[in-house]
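Note that one protein chain is taken out, while the other chains of the complex remain in position.
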Amino acid sequence: MIIDVHSHLWAPPELNSNGMNLLGSDGSYSGMEPRIPDERFVEHLQVLFKALDLVGTDFQMVSPRPFTMLHSRGARLVDVWTRWTNNAVAQQVRLAPDRFIGMAGLPQVPGEPIERVFPEMDRCIRELGFNSVLINPDPSEGLGGVPAMGDPYWYPLYERMCEYDVPALIHAASCCNGRETYANHFITEHSIALLSMIKAGVMQRYPKLKIVVAHGGGSVPYQVGRWRAERGSFPDLGKGSVEGRMNQQEGTFDDALRCFHFDTCLHSPLSVELLIKVVGTDAVCFGTERLGSGSQINDATGRSFDDMKPDIEAMDFLSKDDRYKIFEGNARRLFTGLPD
Amino acid sequence: MIIDVHSHLWAPPELNSNGMNLLGSDGSYSGMEPRIPDERFVEHLQVLFKALDLVGTDFQMVSPRPFTMLHSRGARLVDVWTRWTNNAVAQQVRLAPDRFIGMAGLPQVPGEPIERVFPEMDRCIRELGFNSVLINPDPSEGLGGVPAMGDPYWYPLYERMCEYDVPALIHAASCCNGRETYANHFITEHSIALLSMIKAGVMQRYPKLKIVVAHGGGSVPYQVGRWRAERGSFPDLGKGSVEGRMNQQEGTFDDALRCFHFDTCLHSPLSVELLIKVVGTDAVCFGTERLGSGSQINDATGRSFDDMKPDIEAMDFLSKDDRYKIFEGNARRLFTGLPD
Amino acid sequence: MIIDVHSHLWAPPELNSNGMNLLGSDGSYSGMEPRIPDERFVEHLQVLFKALDLVGTDFQMVSPRPFTMLHSRGARLVDVWTRWTNNAVAQQVRLAPDRFIGMAGLPQVPGEPIERVFPEMDRCIRELGFNSVLINPDPSEGLGGVPAMGDPYWYPLYERMCEYDVPALIHAASCCNGRETYANHFITEHSIALLSMIKAGVMQRYPKLKIVVAHGGGSVPYQVGRWRAERGSFPDLGKGSVEGRMNQQEGTFDDALRCFHFDTCLHSPLSVELLIKVVGTDAVCFGTERLGSGSQINDATGRSFDDMKPDIEAMDFLSKDDRYKIFEGNARRLFTGLPD
Amino acid sequence: MIIDVHSHLWAPPELNSNGMNLLGSDGSYSGMEPRIPDERFVEHLQVLFKALDLVGTDFQMVSPRPFTMLHSRGARLVDVWTRWTNNAVAQQVRLAPDRFIGMAGLPQVPGEPIERVFPEMDRCIRELGFNSVLINPDPSEGLGGVPAMGDPYWYPLYERMCEYDVPALIHAASCCNGRETYANHFITEHSIALLSMIKAGVMQRYPKLKIVVAHGGGSVPYQVGRWRAERGSFPDLGKGSVEGRMNQQEGTFDDALRCFHFDTCLHSPLSVELLIKVVGTDAVCFGTERLGSGSQINDATGRSFDDMKPDIEAMDFLSKDDRYKIFEGNARRLFTGLPD
Amino acid sequence: MIIDVHSHLWAPPELNSNGMNLLGSDGSYSGMEPRIPDERFVEHLQVLFKALDLVGTDFQMVSPRPFTMLHSRGARLVDVWTRWTNNAVAQQVRLAPDRFIGMAGLPQVPGEPIERVFPEMDRCIRELGFNSVLINPDPSEGLGGVPAMGDPYWYPLYERMCEYDVPALIHAASCCNGRETYANHFITEHSIALLSMIKAGVMQRYPKLKIVVAHGGGSVPYQVGRWRAERGSFPDLGKGSVEGRMNQQEGTFDDALRCFHFDTCLHSPLSVELLIKVVGTDAVCFGTERLGSGSQINDATGRSFDDMKPDIEAMDFLSKDDRYKIFEGNARRLFTGLPD
Partner (left out) sequence: MIIDVHSHLWAPPELNSNGMNLLGSDGSYSGMEPRIPDERFVEHLQVLFKALDLVGTDFQMVSPRPFTMLHSRGARLVDVWTRWTNNAVAQQVRLAPDRFIGMAGLPQVPGEPIERVFPEMDRCIRELGFNSVLINPDPSEGLGGVPAMGDPYWYPLYERMCEYDVPALIHAASCCNGRETYANHFITEHSIALLSMIKAGVMQRYPKLKIVVAHGGGSVPYQVGRWRAERGSFPDLGKGSVEGRMNQQEGTFDDALRCFHFDTCLHSPLSVELLIKVVGTDAVCFGTERLGSGSQINDATGRSFDDMKPDIEAMDFLSKDDRYKIFEGNARRLFTGLPD
């Protein structure tokens, strides 16, 4: 079974359209949740089913589409809009429970305590049957001021995740700073989140915490030499002039890195190969975001960029068991609620 | 000859110490430039000579140490401090002209026009004999508000670089946003700079512009699938539901990427290998920042992380000519003033 | 003929849905304008046609739906989104030119010169055949800092309107200050705009300027006693203690008020009656915003609140000619491009 | 007896003059409260007595003159200045207890909890014998950030008002936002306050709360159609396209409106007539602010704008009992401490 | 003749009272300048005449009372209020031209160019016959951001002063930063102004400029050792460790200091003595601010603190000519328009 740990809601335009009205009314329209008829939704899903079948994906974790989560647009919007989108995820899951399970969007608001997301998180897990959550490491959406994910600000969320035993996918959302596209902001923020959690020793503090870093861990597997070096000691030649050891944490950087999981959503076989070699096969989960940012046709292959299954199957440095872990095994170890 | 395009000033502590006084006095001490006796400086350089000899580096471009450039600390400081550090670079070069040539730090100040750097840039090139400049893509040092490097804000600088035919190393500096270490901010900012310049078509506008992106291009070579996909077209199945082509620029992303150069300063052979495979041997210059962030001992090899020469020599997918380009040839194509 | 000077775009959800993606991508999706098939749009319009026929409205000026204009969300969005919505207006007009003509939304951005709207304004008038514009008196959408409409900031726009001889409907948009709903912000801002223009003598400066203040002039006709008093002189008794004349403008407040026009979009016969009595029949244009904020059923009458025609017909203080002016004549005097 | 529920302090210039020194010294002059000799104050009051006698007003609630309350100028000033002005009100009342009773100004400061006004409120009611309070719905004076009056921020004040059984006059103060005059800001803010309290159901939560909204309720009675419609249901024709019921509160808007009281301070008979017809005779109290913003001569009548008694007497749709309620009865129902 | 170069307007309370209304209305009451009858003003002046006669002061320069100048409260207020107060100064002068001449308050506004004060400055000098101006070195009134008086921001004002040959009294105004009283802010700002002008060499640039620094030059004469040392050279012992000469200006600090003038408004004989000894008798002008901050009774002497004449007469280190300079001669050298 091919399990895709990273995919987003595929809803008809009525959802976003009402979201625009909600935004325009600054939350006044909170009572006007779109009621999309099941048949309309199912019809809309046909494109997605066809796309998944084409590449052989059997099952997806479905979360709200991050770049429209509006986390930086005020609590008044975030609460309502998160509920609407999670409800739409639940509808998609209900319409095809053999293909999807829900991953909850959280009503994060910059400047407010993280505990504010608990009621919606509880609702999604207990009432809607979701098996995981999506964490936006930067709910300011590029405007700054949010503590990085190693900060105690986030610990109550980690505790609750452990209590529920639900994993999280770290995935940034929109970006309004005028310097980065939202697409690049994902990479920026996933890297910051991962390095910050490693530096703070979050996984040592919460050994049962389950984290998947989307888009292959941002820049970290590629820049890994930098972070390994930080834990090294200086050679004799520098004595007296180059100072001691910069990073005084115990263990190697690689040990720390392997406490996390990473999806394969890199749209490039060479990069996925690097990822697997750096973090190991136990830490990589198949994830493609299909239909999404990689669904375009790669002229070099004639296949979509996010059709990664053949590429992984072709990596001869992987054993059969390695491939099983990546396609299915690691996901089964992390997530509950998956079909047999 | 092994030419290292990425290294920083190795000055005795008197320089930084006076910098601290300059900072503490908010520029009042502008008349108190440190005068370091040549013999004191030469003695201090012995550690560096030993370190370069150990790994076989023959020649370095020397720029101010970026993370102490203070660009976000106010014009009053930046002007004086940049002049002092460039003068110290010039002293280091003067004391060992067979090993070093100067790369100018620029007195960039967020919120002020880029033209403000021209007098110091002119002084460094004309009077001090430097052959290149160091551009900080984020002089706000993590506080935001600076136009990304594709913005017309930067064009006067590109024009002047073309006039002088001097290349630039893109290299971020400090970071004060409390979320990233300065070391990670380099990666963030080099990625933003590169993607922004590509999106704006800067190299098409200034075909003679020479840019080296430090630290292996940030995250871009690893996340390249994402950016390739953005230029792809959607498959038939999406017709009517997934919209047209997101990125309407001409040519492939790889074409655009190869207009830039990249250093090897990644401290990890696997990553350097990925870099070379993605951007090609014509676009990679040997660069190590030695002595610097990678000079610690890698326990796995017993060598410093920044001792990349043996690793590159061991890459069997490279031809002898490829290696020549990386170690020397590409640098010679880009930079003037190199020794024979 | 019943001409409604105040109505908004009635587009299928695909428009707003793409708007949400545009917002989420902070403008990255600028190339993905929705292409709504004519048949889909026409089908969607049937509800509107039925609603207009039901109340006897023959013709409407159609402008973008103000509360989703996103003026405060950054230039990057505003330019694209305004173009998309004006194009959708043009499509609606093209599909039923006997019922609609376009009123242009303007890409206003707080903090930028008003001249920035000229290219889009020109395009709408010259290329799309619109006959009027919609002015948002507060593009900050409740955040403040925008000069009121009597300020010279706006004069270039007034000049261009006079050159084209196109009228404007003053109509506020969203409101993000957390104190007012957008619906009340309309009233706040229309009042500020009107009083500011009167105090500055804008209509004396631009005698050919044509302004319709939406929603019956905000609070001004009701609070008119306050503004009349301001121009009065103090009685003898106050000599020496109550100071001179506060407002030193020439003419009465009523003279000034009658240089403007007002729509009947008040959803209450008593209020429309007050409006007509205060500003006179020459200054009132039939306007209902149908389908919109008044289309709900009034249980007291069994008709929609915005079904104002019977109420105006029932006002016995109006002559037949008065009614003609309100329903049609005043609009014909102001607007060009109306059907015979 | 004609009871005027809305009037302001009529003090000699020494009060304001010392206020200016207090302001200039940023509160340093807190020990220099003006001591105005009674004979000086009485002499100054003669103009007011003459003005009241001229129009037949028997009795007034006297509050500080709102536009000089300085609420946005810092706690240091507000505390002292409010005490000084309440003391001057007390002096005016003491000098003519058959004509006046005190309404307390409150030392409101934006950004500080509303409980901060309690000591001065207590002092005014217990020690100075005042029978009501003046609430400024926007102590930021146009700068924003103050929760609207439906917000729980204000509930402790409502509770204390209920405990004391003292009514409040909602009356805004100065305005420093550069867009509105203070006079228009009153209208803006009274509308926001009223709509916010209705939306939050404040009167349902505090059924014994007594609120008079000054200046005839701002824009609300005129724009009432808008707010009635918001509670309506959509007609059949809109099914499927126009969404459900926007406002889900119980009861009609008119029911909600009639839980409040309104003064007649509109300076225009037509508007007072609209007010009475919309909110009913039980909800209207005679209030003129005389001497104040309406004391100028209306050239059309030869009387002051604020001389509303003859106009109300001339309204033939009112019964004798209706008039009694407006002139006296409603005030007696709301306020204690009135003379027989 | 005893000439007092430092005194402020002594107006009846009507002026400040109207100022408070102007402030409360945020400038709306601009048409309501107080018209104080001459007899009322003359009666009010009797206290001042008595106070001056008591200490033997013959003549005063009269400027607006600085701490109520409202410079930080917005251009709308500053323009009107400055005109009103200068007019009141002119009235005081007109009523007693043998005792007073006017010193113009300037409508300074932080963040606006200094040229904005020229029209009012011109009016005061040309139309009202004033002979000098009062400069507030900190129109932000403690909020920061105003360039110090050595900055080119101020040069156009210096040029115009030279053209008119009018001196300025440097005198700060209110202070709203919550840390200093306005009275201490005077000392802070006069010191900053003086040191900044010295450091920038303003008097070398404008040799004809005439500046009197109020309140005895702030802290500078007392802290003069600090500023003298800054121009000294380091002794041999520090060679190599203590750096060069900090201040590279030519001439001694004392030379620079003596280009300015200082008033005696220190309310303490010992301090006036220090002042005279540090800056010399040519640089000191009699100034007392009477009636003002020093008019209280000194229990130690039974005289007012600002009754400095006997103290200066008692200083035996002064010659008769020295005393003449201080009491009269220096003022005559600086100011025009003085009585014989």
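As written, the chain order gives the labels A, B, C, D and E, with residue 1 at the start of each chain.
Quick note on the criterion: a contact is a pair of C-beta atoms (placed from the backbone, for glycine too) under 8 Å apart; a residue touches a chain by one contact, two chains touch by 3 or more.
Please read all numbers here as calculations on a predicted model, not as lab measurements.
Of the options E:Val224, E:Met315 or E:Leu338, the residue whose C-beta touches the omitted chain is E:Val224.
Contact with the omitted chain, checked across E:Pro97, E:Gly232 or E:Gly337, is made by E:Gly232. Considering B:Gly74, B:Pro156 or B:Gly280, the position touching the chain not shown turns out to be B:Gly74 (whole complex). The missing chain lies against subunit E, touching residues 44, 47, 50-51, 54, 143-144, 146-148, 177-181, 183-184, 187-188, 191-192, 195-196, 199, 215-216, 218-219, 221-226, 228-235, 237-238, 241-242, 245-246, 266-268, 270-271, 274, 277-278, 291, 293-299, 304-306.
In the full complex, subunit B touches the omitted chain through residues 12-21, 23-26, 28, 65, 67-70, 74, 76, 173-176, 178, 181-183.
We take it that only the chains that are shown with their structure count from here on.
Taking the mean of the C-alpha atoms as each chain's centre, subunit A and subunit D sit 54 Å apart. Residue positions of subunit D touching 2 or more other chains: 178, 181, 183, 245-246.
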